[in-house]
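As you look at this complex, bear in mind that one protein chain is not there, while each of the others sits in place.
For chain A:
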Amino acid sequence: MPLLFIAAFLVLPLLRTLKEGGLSVGILAQPYFEKRLAWTLEQAALSALLALVIGGPLAYLLSRARVPGTALLLQLLLLPFVTPTLVAALGLLSLFGPRGLLHLDLSGTPTLLILGNLFFNLPLMIRLAYAGFLRVPPTLIGAARTLGASGWRSALTVALPLAWPGLAAGAVLVFLYSALSFGLPLLLGGEQYGTLEVEIYTLTAYDLRLNEASALILVQLFITFVATAVYVRLGATGGAGVATARTLPRPRGAAAALTYTLMGAVLLICFAPLVAVALGSVHGRSGVTAAFWTGLLSPDADPPLALMLGNTLRFAGLTLICAVLLGGLHAFAISLSRSKALDLLSLLPLMVSPVSLAVGYLLLYPALRASLGLLIAAYTLLASPLITRSLLPALRAIPERLNEAARTLGASPGRVWRTVTVPLIVPALRGGAALALSTVLGEFAATLVLARPEWATLSTGMYARLGRPGEQNLGEACALATLLMLLSLLAFSVLDGGKGEVT
């Protein structure tokens, strides 16, 4: 079933696009595109490295000491991950723009794009690394310390090697997301720091040079395929050991200073942009104002807020149901068959350029061009990998003997499923569902399908407002963005129970 879905809504449309355009490999020899490719790889590698350098140590320190607010920080860290790109760009610019709150003008520099990548990916890195370090048995580090190793030394020689697969997997994931990122370089990169994905979009949507776009698509697929294979391999070797609960000491001295410095950096990169957007919704050129929110709430807002909110929730809900079913099935299939290929396939939707899919949809399914079914399918395609990825570690962590024991004690397979497997994977499922839901809330997947005005969501409403001049429009866009953030937070506290178990 998941395979059929991927075939129908991913592989076929992509092949159809490639077929329509043909292939012109010559483009790859042009210096301009060589530069684009180099920059795509460079910015992704730099982002991954920085995420590792900031996120790794912080995660280790947090796992070793009782820092007040750790749980809250870890939970809040999910917010950037599910923030719509447009909101992130708005926030980053109001912080680091020419008249930004920080008086530090980074607009038009590559730094802004890297900061944007970190905004989205640092949280992922920290959470993955934190989970990795928690699995390192504290007794091992304790033994090293007893044998005279310093805190630094035990961290580097004991904890790091043990947690390395998790850390490396995190870094590869950051690389992958940054290399494929589309919205951020489109909004922040300008013409100088665009990535391959931006070029694919331009060649397809504006220049209608599908043959050249196809060449770039294939290059991109190759890069992401390699990175994904590395990631899957690392994921398979990592994850040894079980997280243990224990009481931790408060951090002291240099460790405390480092912890708080890193935390400060994370707060600045990951949360300050969001705060700036929220401020933008109540602060105009002439000071504090309620005009943007009242404008949004007024009955003649176009489109009305109730419609946008209703659609957002409806699409997100429908997608969630489909994504849990498909993503869940896929995860079970992977864990039962232990197939590497299936594992790789589950990440495929994250690797393929959305704009080439959109063309494929139009060519393959003209009759479905503006149907709700296609819209939900497109959303599901984007959301189900998150479910699969969340469920997999939980499924793999269930010891085989647990099921066998239950069977020996006379439980039927159905009963084992109900009383053993399900309770063990529910926390992961809830976490994955929260992640998927929030992504859908903010995702502009409507770009995949022809939009209908009556389908206006909070995100499309935001785009529409940013497309018109006038202060009121920009302010209302900020208000809509704030609303989206609140919804994401709500999704997390309800679905994830505030435990923040998602990695």
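The rule is simple: a contact is a pair of C-beta atoms (placed from the backbone, for glycine too) under 8 Å apart; a residue touches a chain by one contact, two chains touch by 3 or more; residues count from 1.
Methods note: contacts and distances are computed from a predicted model.
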Listed names "Cytochrome ubiquinol oxidase subunit I", "Monovalent cation/H+ antiporter complex subunit F", "Molybdopterin synthase sulfur carrier subunit" or "Thiamine ABC transporter substrate-binding protein", matching UniProt entry of the absent chain: "Thiamine ABC transporter substrate-binding protein"
Touching residue (missing chain; options A:30, A:339 or A:419): A:30
Identified contact with the non-displayed chain, of A:148, A:423 or A:469: A:469
Absent-chain contact - pick from A:24, A:70, A:107 or A:211: A:107
Chain not shown: contacting residue from A:22, A:264 or A:373: A:373
Residue touching the undisplayed chain, where the options are A:359, A:416 or A:483: A:359
Absent chain, residues of chain A that touch it: 1, 20, 30, 32, 93-94, 97-100, 105, 107-108, 186-187, 190-191, 202, 204-208, 286, 291, 295, 302, 321-322, 325-326, 328-329, 332, 359, 362-363, 366, 368-373, 376, 447, 450-454, 463-464, 466-474
